[in-house]
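Only one protein chain is missing from this complex, and each of the others stays in its spot.
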Amino acid sequence: MTRQTIVAPEIAVSRWFNTKEPLTLAALRGRPILIHAFQMLCPGCVTHGTPQAEKAHRLFRDSDLQVIGLHTVFEHHAAMTPVSLEAYIHEYRLTMPIGVDEPSTAGPLPVTMGRYQMRGTPTAILIGRDGAILHHSFGQEDDMALGARIADALRT
Amino acid sequence: MTRQTIVAPEIAVSRWFNTKEPLTLAALRGRPILIHAFQMLCPGCVTHGTPQAEKAHRLFRDSDLQVIGLHTVFEHHAAMTPVSLEAYIHEYRLTMPIGVDEPSTAGPLPVTMGRYQMRGTPTAILIGRDGAILHHSFGQEDDMALGARIADALRT
Amino acid sequence: MTRQTIVAPEIAVSRWFNTKEPLTLAALRGRPILIHAFQMLCPGCVTHGTPQAEKAHRLFRDSDLQVIGLHTVFEHHAAMTPVSLEAYIHEYRLTMPIGVDEPSTAGPLPVTMGRYQMRGTPTAILIGRDGAILHHSFGQEDDMALGARIADALRT
Partner (left out) sequence: MTRQTIVAPEIAVSRWFNTKEPLTLAALRGRPILIHAFQMLCPGCVTHGTPQAEKAHRLFRDSDLQVIGLHTVFEHHAAMTPVSLEAYIHEYRLTMPIGVDEPSTAGPLPVTMGRYQMRGTPTAILIGRDGAILHHSFGQEDDMALGARIADALRT
């Protein structure tokens, strides 16, 4: 079996939290990246996905993994503005870098969400040192399985 | 031992969700009332308090208990507008009547929150058939204890 | 609708833990009783039912409710002896009175379990002050609902 390599498209972010400098995949090339796409009013994100991404951010702090939270608002746009997101980040004590996925002029899906053809939130995307997508999953993911995948990406 | 009766002050609500008619304590006199004060970005409310109030709303559906959710925004006002609350109610499948505590011109605390001298969110207030406050608690409350208190209020 | 009153049959216990005197329903007549039937190796009991009964024992400590744990072994008899039960009670910090349901000479079901026609474990049986069975449920029961039922039984 051979697997076709899919190069991760660049992320489009209109505003950043928890980072002084904007992040780009181009600048991070050479490091594994975990993108956690979420919406602040998505119950499965609040309960499971976002705490899991924050845990990965803290657990692998001494490695060169980069965790990026991506606020991919594709519904209830007026309810999940950057102002609301900022309060959410504060109340939930999130410390990982979080970017707001750039709204699209073409429709409700933001730009990065469209580029990655994400099916909804939460979505976890793991990118290897060479920029290839190693794993793309929608919905709840097991902590142990994710920990193993990240360790594999760090080893490569 | 004697306990001084404290009559529950009227609630002040600027907007309602999940009810056709506005609710007032005056009109509900004769029925027990459970007020659940919350903020949509308060983690302890999202995880425990609000699901608990919604559970009470469903469990005692055939009794004459009235459960009222009260969105008492006292911080991050721009982040927790009625528009955001409406999306929150939709995403978390809340069916109990929910009122927005009327903003105050005097300060950050909304009107009802001030009248009841609530210490924060979540707060649960149980009111008897005679309009007296039976119980006022701040923070996480045990389901079994709350179920017993509501049953007592219904029996009286 | 009328409901036929079923008088709770007496319990048959071969050994007691956490009580100086043996308990009988006859002697407890006039008080509400919650019987929690369990097996120490039943996962649903360990995770949910037994902690719930212990919680009721502690929560209603100042009332005249009597909580009784009943070890109704109907399978793996050699694995759940009183010696094993004693260690279980110690390790799980159980303080409610617990009786060993008397083994039957007629088959694997112990005597009390047979008298009550219990379907398995965990089973919760709530008995009123008059000795009538108020509620008999098999499986997981909600804390809030049970709290309300107990409060009702105490009020009657």
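Each chain carries a letter (A, B and C) given by its place in the written order, and its residues are counted from 1.
By definition in this document, a residue touches a chain if its C-beta (ideal position, glycine included) is under 8 Å from a C-beta of that chain, and two chains touch if they have at least 3 such contacts.
Quick caveat: nothing in here was measured; it's all calculated off a predicted structure.
For the chain that is not shown, the touched chains among those present are A, C, taking the whole complex.
Touching the missing chain, out of C:A26, C:V83 or C:A106, is residue C:V83. Against the chain not displayed here, subunit C makes contact via residues 41-43, 46-47, 75-76, 78-80, 83-84, 86-88, 90-92. In the full complex, subunit A makes contact with the omitted chain through residues 52, 55-56, 59-60, 142-152, 155.
One rule holds in what follows: only the chains that are shown with their structure count from here on.
Chain-to-chain contact here is organised linearly: an open path runs through the chains from one end to the other. When C-beta pairs in contact are tallied for every pair of chains, the largest tally goes to B-C.
A straight line joining the Cα centres of subunit A and subunit B is 35 Å long. Counting partners per residue, subunit B has no residue that reaches two or more other chains.
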